[in-house]
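Only a single protein chain was left out; the remaining protein chains are all shown in position.
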Amino acid sequence: MLKYFHKYANPGKFLTLALPVRKIMGIVSIGVVTVGLIFALFLSPPDYQQKETVRIMYIHVPAAWMSLMIYAFIFFSSVVFLVWKFPLFLILAKESVTIGVIFTFTALLTGSLWGKPTWGTYWVWDARLTSFLVLFFIYLGLKLIMDSFSYSSKGDYAFGYLALIGGFNLPIIKFSVDWWNTLHQPASILRTGGISISSEMLIPLFLMAIGFLFLFIYILLVSVEINLKKRKIIYYKNKPDN
Amino acid sequence: MSKEYLLKVKNLSCERNYKIIFNKLSFNLYPRNIVFIDGNNGSGKTTLLLCVSNILTYSGEVLIKKGIDNFGYVGHRNGLYDTQTVDSFLYFWKNIYNYKKSYHSILEYFNLSRFIDVPVSSLSFGQKKKLSFARLIMMKSKVWLLDEPISGLDKKTKKIILKLIQEHLSLGGGALATSHERLSYFDKKKVTRVKID
Amino acid sequence: MIKLFFLFLLKDFKSYLLDSNKSWFAISFFLLCVLIFPLTYGSSVDLLKKTAIASIWICALFSNLISLESLFKEDYQNGVLLQYRINKIPFSIIVITKCISHWVFTGLPIIFFSPFFLIFLSGSSSDALGLFFSLLFGTPLFSLLGMPIAALTLGATARGPLLIFLSIPFFLPIIIFGVLGVNSFNSGSYSEYYLLCAILSISIVILPYITIKILQESLK
Partner (left out) sequence: MIDEILNFINMNGHSFYIWTAYFIPLTLIFSYILIQRSKLKRMKKYETKI
């Protein structure tokens, strides 16, 4: 396992390996998202309770899944960086933060837009919404700590440790918010059991989820390539014998 | 030369902030000798001292003579709390280093006895530097790492500190100093120059 | 080792007592914060009564946040931390003594004065014991959780705002359990206190260790 990591954690090898994957992902993700959008907007039927607003689900739910998945990805790659000190994993983690911010923002925005016609308000201090807001702030914190240490390797470890502490803390935050909500607010407004998901709705949902996943991989690979190239340029500029 | 070294540095290179600071430096430090690290501003003199004291990660070898587990260090930042008085500062470090003797003779040596109850923040730059050298004496380390030990000081203070280093060398210690100034104070045979470009 | 521990603890206490910016700052900030709440509610005593516990917790949070910035800043900036590292003084002692002294000078006064503030904010006196215990478990957690974050931001540009931004999301569970604990204390359920205790005991084990690691990296 470790040997395998060592082989592909080398940035140069990673680039040659990633190039075809990136190109395929670029085409496939755009295709899948387009097909998913067509299914979501035109082909899927309106819900019998929520009517047309159910179409927001096809972008809201995959974005929420993605933001959780991306945090898990950041957490594990920064743990790998902290333990084995592969710089590649740090770059992977750092470059996924912006995408995570975008997806979390998407989930929050579409959630509140979905909430207005169904529950009557844009925002409820519900456990799930609150914990997502906290997740959004943790993402922003990661982004801030990246920017405030620009061009210094000190920030690398600060970033890694913050992702680590955040990873430990997120379940606790989620649990505490759940606890807080169940005591104070009877579950009257939100009832997820109301939606019965039929297969016609599952198709666009999964298409969008897969499309977002591929989009994430594509943007990530592009960003990593930019970062590696930037590093290479700085490295060559500062070589003593150059 | 089969002399026993205090410190042996072999092919030391260091990368910091994604830049190579220096590449493949080698030098030895023998007892009673001093190594001067020469170079321009920003060429990585301080980085070299931090690499030797094993704070930064480096590639290459730093061999230290057995029995030496501590380095004395005087840096740009003096490592003094502003609110501490001179007395409490010395008492604190005396206890840390297990220095048995009284520290009043050291204060006498540096002409600081008058300032014993004065908080550190009201001392001048040179006096602060002298205090950090007082800490160095209490430490009784064989190897001293000195980062610009005499820059920005007046002639009298410079002399005191140079004499102190000379004494340390004559007792069998070694020193690793970075300096801009060419020091003709020391015996030429005992000085090694290392150039970083 | 034990001698070193007491030496450092004494030094930290002394530095807190000598530097009036550090020791009295937190508690006076707490006082000022408490003053704001009655003023913003107008003359509505009913509202004040309901929010007394929440406002005390908010003030405790803010005074902790404000004092977090000075936790490692001085040591880092004047090079003492580097000196400790080169002289191979174990960082565990430094971190633990810092944490203890920070709590003693920012958490402990708040805990002891909290019943008075409860009366001050016209809260019901039956909550005093619950508030006392919840603060007793909560404030050390503020210090413990703030420690790694304060260490993380060493060497960053614009450190103060960054520190506050990073630490508030992590303090949320403590506030939630703390405030809920007081509310359910009188009805005889202590589950929030048990949870706070559980988080505290895990944090005491893990967080100092992480802080040591971060501090060592911050010197690089």
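Going by the order they are written in, the chains are A, B and C; count residues from 1 in each one.
Note that in this section a contact is a pair of C-beta atoms (placed from the backbone, for glycine too) under 8 Å apart; a residue touches a chain by one contact, two chains touch by 3 or more.
Just so it is clear, the structure is predicted and the values come from calculations on it, not from any experiment.
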| item | value |
| --- | --- |
| Left-out chain, listing which of the shown chains it touches | A |
| Hidden partner chain, touching residue among A:Phe75, A:Phe89 or A:Trp114 | A:Trp114 |
| Touching the absent chain when the full complex is considered, from A:His60, A:Lys94 or A:Lys154 | A:His60 |
| Hidden partner chain, touching residue among A:Leu41, A:Ala72 or A:Leu202 | A:Leu41 |
| Residues belonging to subunit A that touch the chain removed from view | 37, 41-42, 46, 51-53, 55-56, 59-60, 63, 98-99, 102, 105-106, 109-110, 113-114, 116-117, 215, 218-219, 222-223, 225-226, 229-230, 232-233, 236 |
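FYI, only the chains that are shown with their structure count from here on.
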| item | value |
| --- | --- |
| Which of A-B and B-C has more C-beta pairs touching across its chains | B-C |
| Mean-CA-position distance for subunit C and subunit A (Å) | 32 |
| Where subunit B and subunit C are represented by their mean Cα positions, the distance between them in whole Å | 38 |
| Junction residues of subunit C - those touching two or more other chains | 220 |
| Of all residues in subunit B, the ones touching two or more other chains | 16 |
| Partner subunit A, residues of subunit B touching it in the complex | 16-20, 22-23, 197 |
| Complex contact set, residues of subunit B against subunit C | 16, 53, 55-57, 69-71, 73, 75-84, 88, 92, 95-96, 139, 145 |
| Subunit C contact footprint on subunit A (complex, rising order) | 134, 137-138, 140-141, 144-145, 148-149, 152-155, 157-158, 161-162, 164-166, 168-169, 172-173, 175-177, 179-180, 183 |
